[in-house]
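One protein chain is absent from this view; the other protein chains keep their places.
In order of appearance the chains are A, B and C, and numbering begins at 1 in each one.
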Amino acid sequence: MDLIINIVLGGLLIGGIYSLISMGLSLQYGVAKVLNIAHGEFLMVGAFITYWLQQNGVDPLLTIVVGGPLLFLVGFILYRTVFTSIRLKAPNTGVYESNSLLAAFGLYFIVQNIAVLIWGTTPQRFSYLASSVTILGEDFNENRLVATAFAVAIGAAFYLFLERTRIGKAIRAAAQDPLTAGLMGVDINFVLALCFGFGAAMAGLAGVLISICYPITTTMGLGYTVIAIVVVTLGGLGSIPGSFIGGFILGIIGTGVTYWEPGLAVASYYVIFIILLLVRPKGIMGK
Amino acid sequence: MWNKILKYSIPLVICLVLVLTTVFASGCGGGGTEKNEILIGASRDITGPMAGFQDFGFAAVYNMWIDEVNAAGGIDVGGKKLPVRIIEYDDGSDPAVVTRNLEKLITEDKVDFLFGPTGTASLFAAAPIASKYNKIIICGEGGATTLIPKLPSMPYVFSVLNFSDHFQIPVFADICNEVGAKSAYIMYMSDLHGAEYNLTAQSEFTLKGITVLGTKSIPPTITDMDPIVKEAKASGADIFCSFSYPPQNILFMSTALALDYSPKMVLLGPGGNFQFFPLMFGDALQGVMAEGAWNAKSSPEAGAFAAKLEATVGLGNMDWWGAIVYYAALQHFAQAIEKAGTLENKAVRDVIATETFETVIGPMWWDCGPDHAGGGLLPQVCYAGQIGQWQNGIFEVIDPGDKRTAAPIYPKPPWPTP
Amino acid sequence: MDFSKINWKKAAITAGIPLVILIFLGLWPTIGPQYWVTLFSYFLLYIIISVSWTIFSGATGYISLASAAFYGIGIYAAALFREQFAANLPLIVVVLIGGLASFVLAFIVGAITLRLKGIYFAMFTFGLVLLLKEVIYYWEIQFNDLRGRFVAPESNDTIYYYLLGIFVITMIVAYLIRRSKYGLALQIIGENEEAAAHTGINVTMVKVLTYAVSAIFIGAAGVIMATKLTYVDPGVAFSPMMSFSPVLMAIFGGMGSIYGPVIGAVIFTYIEEILKTGSMKNYYMLIFGVILIGVILYLPNGIVGSIQNLWKRISGARRAHTRG
Partner (left out) sequence: MHILEGEGVTKYFGGLAAVSDVSFYVDEGEVVGLIGPNGAGKTTLFNLISAALEPKTGEIRFKGKKINGLKPYQICRLGIARTFQTVKIFGNLPVIENVRIGSLFGPFKGLSTADATREANELLEFMGLSDVAYAPARDLTLAHQKRLEVARALATKPTLLMLDELMAGLNQTELIEAMDLVKKIREKGTTIVMIEHVMKAIMNICDRIIVLHHGKKIADGTPQEVANSKTVIEVYLGEASDAGN
């Protein structure tokens, strides 16, 4: 029983962050059709901005206000400059997808190495809300509780944004069918750039929350990108609620496997991923 | 027709360009027979995940050593003082690239000697290449038991660092017996490093009457250590061993602090012995132990060396594990070249393998197996210490015997309240 | 056969130039500086891998990111069959084993991923590389108490000539497939798979078989490279870079012709060499990233394609001029 509480609650506490990263990737990959290998690098940048500000006396949670919009802007501009041009030049979707994957790969090298030049490769951490709280008789990190709460709040706010606003509707239309959405008078390049920007912002916010809970390094990005890819597949390409729920599911599975055999935790992600692709490539929430 | 010709001529032109570059490159690379410098090559992790070691590992020490040697006019080779120059190539921590870089250094740049790459896996990739070309390689960061049976067939490989059964864990088990710690929980990384520390610890602990209450292997990519820390806490073991690298050790410390897991004894792997650790964790490090140790109090020479190194790299980049032995090995190396009076690798290698020279750690020699025929490791007496413990901000050597700079604190005080 | 119909000039170019290049490559170890023999080995390695990749993925548009898996299987074949099971197995036999192992793996992957289209196929194949890496790591640590394995080195010339041999076979196979009915089938599968199926092409067979055949060369190259690396672990064997490099090289060179990937591989390897060992080594990966994005933005047809386009424009303009 203790074990189940530990696995489920522990999994939920890590899952919130997974959800946030994955929702970001779901926008970039599911809607804008960019399999952004550099997604985790935005997360890393968010984490290091937080670290840097924290060293200068700024409360880490306040960074959300800075990091989110800043990375949104970076993502938006990147899409407008690089990916829009790739999209317009590509003769078909397949070419666009593969070329943008490669461009994202280039981006990954660029962002990571700039970060290495600035912050080095030594792991960094700072202490924030570093004590434990007892839930159902088990101890959990206070900072992870806070991070999960924020992750859920940001995720929910974003979901409402998609459901209730005009821009949100345009994004959902683009996710369904970019061509038709374009015909319906949606400025498709603008909307896709928005998606990419929001994706980068979500990654950055996840990075802020991760820096509160875990040690950070400039090379940690790719690991989170892979997790996000698995979750997005799990939840269904382009399905925001799917990614949200998928993040928690993966968190619980990962925690469970870690209790049993930590060396297989990452392998278990890939097993889930590969089986899903074979059995149900649309994901659990895909239509 | 034109298109056809074009299609074939493009690759031809490119090949031609390459060939021409080749000829030029080799023409310039040749050089005269008269040596006017000692050229040392190294493949290092300049951009990869272990790039941090450039600032405080072997590279920091050999750069300081090269500056010193050159300031003094160079190394005397057969009556002529030759300055030392190093060529470093980046390998991004990829052992495959290490191989390729070393081949370039040996065959293209024609370096005289090699310095080792960053990390155990890269060291393993480098050792066979150096042996293939009979080039002396002095290895810094890294080392593992698996290398020992290979050393007799690799007479040009000299590995400086102490590691698991190369004295660290046996000494640690003795310390546990001394203070009366009875049981242990082992967390090890699922790589070569972790696996062999775990194996050594299992057998040493059994030998010396310490019960192992649990073991868990962790992947290098681990991000969440709560399950392991909770399990270790529940086991109630006196000793917690973390046989892993800096990122995992930092993650363990953070998790243990948050979940208030404070066993009587904590032993950390690499990372725990570097100065950035106390800068990161402050008072919480009081009583925490790590593998491989020296400090300014080890000897007057060590004190002077510590001051000099700190002036060069800064306090934050001090390495209390390998720095002093790296330096000693380089001093030994320079004296060996002078004694051999040549840069010919076979002659220098034979001097290194057989002679004892005075160094910063006292008299130093290499243990190269029967008849001094194989590659070398340092004997136990040459090391300044095997196990260290943070006490009031100083990484004290707590080995039993005359290397000790302070008595071990047991049990470790609980974590300070945040 | 009607000999008068043969265009002798064309035939001479078609057969002659490759022959000249081949003779040059064959003599290279005796004339080239020592390190340049090694560097040419790397050229050959990357040419083999990127041409093999292009045989299937270039034609069909299915982006396979499993090259690292085939390469890694070859490396582990070398580690197991050279060192553990049968210490004295001749290298050529191990090369065949490595090729066969990659063939089998690729056949299985091909057969079970038939349903996956586009980016899903890319993701599956990439996931496979990472899964193999993690599982072999785990297996080696848990059951063999080791992480990496030593492989007995071979002389540089041996490695070079083996790679040259594999290179020649790869080029011939790639050329034959491209020229054959079979290659046409691949190409139209890339254009429209459904229509291809209804036009009488056994899409499944063509896809799976080509994929598996193209993997043979990557696996065989892996075996040879293991003897150069001498120390291999799952991180080295299943390095994701080996999956991305052929894609980058093929796109960089251009997939429209068989020479595109060759040129891409040579230039990429050379640029990497210069950057890594030059004065810019601290920025090597950074520059690499910039070049990558630059190529995709400004050379979408690769180098060969862009030069051809440029040529067409120049010659077209001239022709237009004279006509006017």
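In this text, a residue touches a chain if its C-beta (ideal position, glycine included) is under 8 Å from a C-beta of that chain, and two chains touch if they have at least 3 such contacts.
Predicted model, so just to flag it, every value in this text is computed and none were measured.
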Using the whole complex, pick out the displayed chains that touch the missing one.
-> C
Which residue of C:91, C:188, C:218 or C:236 touches the chain not shown here | C:188
Touch with the omitted chain, as defined above, among C:7, C:84 or C:202 = C:202
Where chain C meets the left-out chain, the residues are 181, 184-185, 187-188, 191-192, 194-195, 197-204
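Note that in this section only the chains that are shown with their structure count from here on.
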Linking chains that touch, what shape results: line, ring, star, complete or other?
-> complete
Between what two chains do the most C-beta pairs come into contact?
-> B-C
How many angstrom between the C-alpha centroids of chain C and chain A?
-> 33
Could you give the separation in Å between the centres of chain B and chain C, each centre being the mean of its C-alpha atoms?
-> 36
Junction residues of chain B, two or more chains touched | 47, 190, 217, 219
Among the residues of chain A, which are close enough to touch at least two other chains?
-> 113, 263, 266
Chain C partner, complex, touching residues on chain B are 1-8, 10-12, 14-15, 18, 22, 25-26, 29, 46-47, 88-92, 94-97, 99-101, 103-104, 107-108, 121, 124-125, 127-129, 132, 146, 150, 190-192, 194-196, 199, 217, 219
In the complex formed with chain C, which residues of chain A make contact?
-> 33, 35, 82, 85-86, 89-90, 93-95, 97-99, 101-103, 105-110, 112-114, 117, 226, 229, 233, 263-264, 266-267, 270-271, 273-274, 277-278, 281
Tell me, which parts of chain B touch chain A in their complex?
-> 47-52, 55, 190, 216-219, 221-224, 226-228, 230-231, 246-247, 250-251, 254-255, 257-260, 276, 280, 418
